[in-house]
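Single-structure report; data block below.
With one protein chain withheld, the remaining protein chains of the complex are depicted in position.
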Amino acid sequence: MPDPVKLTVDGQQITAEPGTLLINAAKQAGIEIPAFCYYEGYSLQAACRMCLVEVEKAPKMMAACTLPVAEGMIVRTQTAQVAAARKSTLEFLLTNHPLDCPVCDKGGECELQDMVFRYGAGESRYTETKLHVDEKQWSPVVFFDAPRCILCFRCVRVCNEGMGVGALGVINRGAFSEIAPNMGDHLNCDECGMCVDICPVGALTSGIYRYKTRPWEMEHVSTICTHCSNGCKTTLGVRNDHIIRGNNRDRSGINGEFLCIKGRYGFDFTDHPERLQAPLIRRNGKLEPASWSEALAFTAKRFSELKANNALFGIVGSAHLTNEENFYLQKFGRQVLNTNSIDHQRSGDVVTLLDALSGTTGTLAKVEDFYNSKAILVIGADLALEQPLLSFQIRANFRHRNAHVFTVTAKEVREDKISFRSVRVQHGEELAGVEEIHAQLLTEQELLIVFDDSVKGASLRRLVEIGSSLPYAVKYCCLVDYSNSRGAVDMGVLPDLLPGHKPSETPGLTVEAMVTSASLDALWIVGADPLAGAPFAAEKAFIVVQDLFLTESAKRADVVFPSASAYEKSGTVTNVCGEIQQLKPAIRTMGTKPDLEIMGLLAREMGVAATMGQWVSSKVFAEIQSQVAGYAVPLPILSTGGAAQSMPVNGRIPVAEHPELIRSAHDNLFTSGTLGRYSRILNSVLENPRPQ
Amino acid sequence: MQLSPQLESKFESLLSNYPEDKKRSAMIPMLIYGQDELGSVTPELIVEVAARVGVQPLQVSEVMSYYSMLHPKPLGKFHVQICTNVSCLLTGGEDLWDQACHKLGIGHKQATADGLISLEEVECIGACSWAPAIQINYDFHHEVTPARLEELINGLTEKAHAV
Partner (left out) sequence: MPYNEPHPAETRIISKRFGLPNSASLETFMANEGYAAIKKALGMTPDAIIDELKASNLRGRGGAGFPTGLKWSFVPRTSPKAKYIMVNADESEPGTCKDRLLMEFDPHQLLEGMMIGGYVMGAKYGWIYIRGEYRYLIDIMDRAIAEAYSADYLGDNLHGTGFSFHIRTHSGAGAYECGEESALLESFEGKRGIPRIRPPFPAVSGAYQSPTLLNNVETFATVPAILLMGGAEYAALGIPKSGGTKLLCISGHVNKPGVYEVPLGFPMMRAIEELGGGMRNGKKLKAVVPGGSSCPMLTAAECDGLTLDYDALAKVKSMLGSGGMIVLDEDTDMVRVALRIMRFYQHESCGWCIPCREGTTWLKKLLTRFVEGAGTQSDIVMIGDLAKNMLGRTFCPLGDAAAMPTISIIEKFRGEFEDYLAHGPKPRRSYVREETLREEALAWHGQAAAIPAQPTV
């Protein structure tokens, strides 16, 4: 590590790593140098000239955003000249900026407003005409108001460098320069909204949030996105029990400010008109609304009768439930309903991976490793579409640290653009692709291997063998589909594994078997839709479904309970890297209850509340911590919005492999299982051409 | 896009002017030679050039719209460019400009109804010592007097009719 550089800023002696930009060195010392175009992590522009400061011996003011610190440098940021320059830059900027703050979405959280307030002049001397260009809509989520644009080029960079999409560019010259979309009058892109988010002013606005509110009229609730398994933190802007915005502007959490369209805009299923808001009971063959007490009593009575008759219960949990709910559900099944026929739709072979890695430590990747690892091998998945945060991290890793990225996939993937080596294979032949680059992998220094459901069972064991043969540390990430797919496995929502991956002595039925087994007496489905499109064998079975919508399974149920969504409850979820994070309820939807509460109320009705314990997520989590290996993570990390990686079993998991049961839905950026079908925004962009 | 054989070979020779992996350098020359033949930088040309130099069409559009000699809409067959920058201003460039506007009944970046002649007030064309100067397409005309301008413009109409 080279010696730190000493310099003086505003009379204060500071030190910084060599190569640090002056703007950052000053910031570390608590001295703010204002900037518009400078944005950490993206290429340097030096365009806005807001960051000009005096540097001794320099003939003119220097842009702090591009000036690396040097030993003995003497910098002044508070002189009359610097203040005058800031003031005049803002004056120039405002000449063509419409002063429509009162109707601008950004009013109140606009960087330009803030800058003018701090550094600007009280009034403008500009009396000439302004250049007007009409506002344009580029996609269902992106609107552009050119006159408000200050040409900081952040959007262009985030789209190109951050997302690897490059759907935005600059056209024309000089004062007529304008940001333009790739399709002439519209965008063909990921619709991630990163450009809208990063825009310091109200030039790029979101179709979802436009004219809905003023920023200060919202409450902000940070929770975890309920869609894919990456587990991004999203801060929901809530007003009158409606979510009207999602972003992560405070850059907290594992995703920094990254969000894809689902995390940023895909919350609108919560107020979909078809949302269930009262329990339903089947009467005379038809599902009819019922009161909560009636439905609970009815279900409890039937459950008790069936249990008394030693009936065969099948239970389907979900990759969208919290850990607490899944834990409570399997406990309910195992301890109250006496069944091991508990399962969920599995999307990645986590169990085999854990077994194959038994005896090793530090071999499970975290999300941050995707940014830090010197080399990454991507097998099977099109990460940019299916695991957007991981893909974003890899791109940042490549940009900042020049990571070696290897791809072994059947189709072209976005990572190919930055890859060190790409191998195309037939689907199912992924391992052969890995063998092909083995020699090259040997020359790396460390490796993160990320794979999807194309590698499972025996081929996964072989992959781990290859990984172990490499002469350096290797970490793995087994891709799964949804926000708590990983947690469902850890919680033992499996017929052969108890919580904490402990084998069950008498394995029950798998989801597939439950659907096809005529001997099933009751089927309890929480947050899943296993009966969609499938012929159900046990025609007489009593079916209870808990869900947000009247899914195919719910349509066949005897009782349907309306559940609360992830944005309406508390609890924890475990992401694709095994990182546990906490949900916070942002809104409430009338008539619904969190699944944990529904199960708890059922337990009470059945008189088994004492066995089941309190249906409060913190209490259930305490039980999880005592029973599930690796979940004994520090609570303060979770409660302050952090992510703590679970340290799962480190021993063999002696169960039979079922690679055939592992099927990823391969949701892309614009689909998300049932939730996706009820998201207007995801459906509206689906009508647009897909990114390639 | 089907290119004429001349343009095809021009494109090939332009592309050969740069290192193998730096084809993008040929973009601007290709656009301007393409425009010479097609009359403007058409959307098809943009897509074609993008494909040949290996970038997205958006990147070609970004470039095209930056340069003042590249036009997305066709100008006249004869593009009359009158310089009014300082040296020409001092020697009557603005008078020539007014004269041309009146004679043709068109203004800046406009074309006559028959599409024959278009006008553009241009910045310094590097003929300051022989001001006032104009350029018709790529041909320079120096020390242009009002009478000479009259003659030149009339000549264009005749040239067009002769063909």
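We call the chains A and B, going by the order they appear; numbering starts again at 1 in every chain.
Heads up, the rule we're going with is that a residue touches a chain if its C-beta (ideal position, glycine included) is under 8 Å from a C-beta of that chain, and two chains touch if they have at least 3 such contacts.
No experiment lies behind these values; they were computed from the predicted model shown.
S.K.: In the intact complex, which of the presented chains make contact with the chain not displayed?
M.R.: It touches the following shown chains in the full complex: A, B.
S.K.: Among B:L3, B:V63, B:A100 or B:L156, which residue is in contact with the omitted chain in the full complex?
M.R.: Checking each option in B:L3, B:V63, B:A100 or B:L156, the one touching the absent chain turns out to be B:V63.
S.K.: Determine which one of A:I150, A:C232 or A:A643 touches the chain that has been left out.
M.R.: Within the whole complex, the residue contacting the unshown chain is A:I150.
S.K.: In terms of residues, what is the contact footprint of the unshown chain on subunit B?
M.R.: 17-19, 22, 24-29, 31-33, 41, 43-44, 46-47, 53, 55-58, 61-73, 84-87, 89-91, 94, 97-98, 107-109, 121, 123-131, 135, 138-140, 142
S.K.: Which residue numbers on subunit A touch the omitted chain?
M.R.: On the subunit A side, contact with the omitted chain comes from 44-50, 52, 60-61, 63, 66, 84-85, 88-89, 91-93, 95-96, 125-126, 128-129, 131, 133, 136, 150-151, 170-178, 180-185, 188, 689, 692.
Keep in mind that, in the parts below, only the chains that are shown with their structure count from here on.
S.K.: Could you please state the distance in Å, as a whole number, between where the Cα atoms of subunit A are centred and where those of subunit B are centred?
M.R.: About 51 Å separates the centre of subunit A from that of subunit B.
S.K.: Within the complex, which stretch of subunit A touches subunit B?
M.R.: Its residues touching subunit B are 166-167, 169-173, 180-182.
S.K.: Can you name the residues of subunit B that touch subunit A in the complex?
M.R.: Listed in rising order, the residues are 56-59, 61-62, 65-68.
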